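Only one structure is covered here, and it is reproduced in the block below.
For this view, one protein chain was removed and the others were kept in their places.
We call the chains A and B, going by the order they appear; numbering starts again at 1 in every chain.
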Amino acid sequence: MNANPLANPAPQHPVPQHPAPQAAPARGLWQIAVRRLLRNRVGLASAAVVAAFLLLILTTASGLLARDWDQQYAVSFAPPTAIAGNPQDDDAVGQGGTGSQIDPRAPVDLYGVVDPLADVMARIHGLSAPQAAAVAPEPTSVSGVVDPIGDALARAKAVPKSAVTQQRAVSLTLGADKWGRSVALKVVKGAETSVLVGLAAAAVATLIGTLLGALAGYCGGWVDATLDWLYGVFTAIPYLLLVFAIAAVLQQKGVTTIVLILGLTGWTGVYRLIRAEYLKHKAREYVQAARAIGASHLRRMFVHILPNVSHVVLVQLSQQVVGFIKAEVILSFLGFGVPVDVVSWGSMLNETPNELILGKWWQLAAAAVMMAVLVTAFAMLTDALRDALDPRLK
Amino acid sequence: MNAYLLRRVLQMIPTLFGVVLLVFLLFNWVGGDPAYVLAGKFSNPRDIENIRHQLGVDQPLYVQLGIFLRQVITFDFGNSWATQEPVSHIFLSRLGPSLALMIPMLVLETLLGVVLALAVAHVRDSWIDRTLTLLTTSAMSISLLVYIIVGQYVFAFALGWFPVQGWSSTPQGWVHYAVLPILLGLAVSLAPAIRLYRTFVLDEIHQDYVRTARAKGVPEWRVMLVHVLRNASIPIITNVLASLPALLIGAFLLERFFSIPGIGREVILAVERSDFPVIKAVTVAVAVATMVFNLLADLAYKWVDPRVELS
Partner (left out) sequence: MSSIESANPTLPPAQPEGAAGVSGRPDHRPSGTDPLLQVADLRVSFRDEAGGWRETLHGVNFAVAAARSVALVGESGSGKSVSSLAVMGLLPARVSRIEPGSVLRFAGQDLLALPAQQRRALRGAQIAMVFQEPMSSLNPVFRVGEQIAEVLRLHQGLSAAQALERARGLLDEVGLPDPGRRLRAYPHQLSGGQQQRVMIAMAIACEPQLLIADEPTTALDVTIQRQILELLAELRARRSMAMLFITHDLGVVSDIADDVVVMRHGVIREQGPAAQVLGAPKDAYTRALLACRPPLVGRPARLLQVEDFMGAVEPGPAPGVASVIADASCNAHTAAATATAAAATPLLVVEGLGKVFSTRQGLFGQHHFTALQDVSFTLPRGKTLGVVGESGCGKTTLGLTLMRLHLPTSGRVMFDGADLSTLSDQGWQAMRRRIQIVFQNPYASLNPRFTVAEILTEPMLVHGIGMDAADRRRRAAALLDQVGLPGAALLRYPHEFSGGQRQRIAIARCLALEPELLILDESVSALDVSVQAQVINLLRDLQARLGLSYVFISHDLAVVRYLSDRVLVMQSGQVVEEGSADQLFDGGQHHPYTERLLAAIPGRGGATQRAG
């Protein structure tokens, strides 16, 4: 309704005084859909989960949470708190664990690759760490001492400088990875990457697909023929292969790149559906009637038909988000996705096969569960949306 | 019929040209100068100039396009940049393992998918249907990576029921190495298949002719297995045929995890090594296969649906 320029609020006041023929207030199709959605408990629950994720992403994107996800809070492969016993009992537990589990050099080396701040810190570390590693088998004060409050405290100490004096925990809420980074923070920050990529790529793909589909379906003729040729070309190449091919030629990695890759190749499904919808609606009598009263092509395309196919667009958008989140995870897993200084569920999963062999399952569990929850919620929300918006049910 | 075939084959030409153009633009224009990729670490200006000349990238774009078109028509994409193996040889030798993996997967997926979809559609709206819908939704929401990682760890590494990875082209070797990848692939693809085929079946169940069949006194099993299935098989067959070209690229991830020397693994390797000739060849070959299978799908459509007129 918002798309309709006729809905001028100004002249509406004189009319409502008339008694309505029916008692219920006038309800447009959107209001009916919203009401139907509100009645669907599963849909509401999944909408709540999706909203929670979006809120989470807002807090991480704004830097309130998980800004320093790549800090080494804990010892390498520190287990989740729940299965690690109580680390506060005895400092020795922590020390023993640390000493036996990690090679102190490994985190430092790799730390420098991952962390943009690492240069600074590595230089500071460099003063003491090499000797410590070389000389003493027992942990030094840099890496060995237990932080009794665990990652809760560590998260509070978000100041980069704290790294210098940082004390490493033997256990974290969801455990730590090979480099002692908090899995909890990684999985939260990874949600931001995966969901933002999914949303942005879906927006790009749906926009392109809708525009081209509307043009092809409405105009027909050579426009349709040309766009159908383009569609034929893009669908002749299997989707993942096309994405791989583009990833192979594009040397620079980044979130924008992957959004563009997914968006520019993923429009074909939306295009096909919207084109069919426009073909159908173009022949409908209400569009013929609009033509008969002299409404222009643009008006018929966007004021008349678009609101009537917008439910298809919305459901497609929602479906695409799920698809692109999955695709991003695979791409990043294979190393064709986000760069190494960005964490995503895919790059987390990439670390897990080797971890599993060592019996460190928590990173896999965290990433898998987070992703499954979000995708399930999104898929069920899509189903609920489809049901609520279905024009056949009135 | 012959006129139809001829027209469809002629229609492939512009599409194929589009694919060639897309691939060409991607690799020769967007991708920048491949000489730097190829020259690698030991690059000096003379080497690069040499390689540029060998590849023909010092020629104008239209000449390069001509070269590429000739490669496509003769299906001779030269040698792999990484291994110097002829690309056509790579393609042919990797096809076998991919097919050995994918064909049983597709057959099982289709059979199990159709049977389960019919069963679910038969009890539609009951608690069984709702539970299964929920199960498939959750199953689909778990990344296929997780299935493979966990499956490989549990069944091969921890339990030792299957080899962790490897391949052999003998029949015993196939049984030895292919079963776990096939089962995992099935675990991933069965849920979406059931859901898709369920909607195909449900679309038919609400048609008027089903009511007619019941009015004739046709027993319910016959309504489902004869009247509904015959109609639902139209989109099902189309869908299966549309997924056939995917056989040619294999299962990227399964092949990678289980070190199966198929085309999917080769593609991933090629992307990692910027081995452009391999990627180009696979892309064009699969595009051609897709177009051929699309035509086959249309012919099959005519075969299962008497209403379709090929004109």
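As a working rule, a residue touches a chain if its C-beta (ideal position, glycine included) is under 8 Å from a C-beta of that chain, and two chains touch if they have at least 3 such contacts.
Bear in mind the structure is a predicted one, so any value in this text is a computation, not a measurement.
Although one chain is not drawn, the whole complex shows that of B:Gln54, B:Thr131, B:Ser169 or B:Gln207 it is B:Gln207 that touches it.
Across A:Ala295, A:Leu314 or A:Val369, the single residue that touches the chain missing here is A:Ala295. In the full complex, the hidden chain is touched by chain A at residues 1, 4, 6-8, 10-12, 14-16, 18-22, 26-30, 36, 39, 284-286, 288-296, 299, 304, 307-308, 391, 393-394. Contact between chain B and the unshown chain involves residues 3, 6-7, 10, 125, 207-209, 211-219, 227, 230-231, 234, 304-307, 311.
As a convention for this text, only the chains that are shown with their structure count from here on.
By the touch criterion stated above, chain B contacts chain A in their complex at residues 14-16, 18-19, 21-23, 26-27, 30-32, 137-138, 140-146, 149-150, 152-153, 157, 245-246, 249, 252-253, 256-257, 267-268, 270-272, 274, 276, 279, 282-283, 286-287, 290-291.
Those residues of chain A lying in contact with chain B across their complex are 229-230, 232-238, 240-242, 244-251, 322, 326, 329-330, 333-336, 345-346, 349, 352-353, 356-357, 364, 368, 371-376, 379-380, 383.
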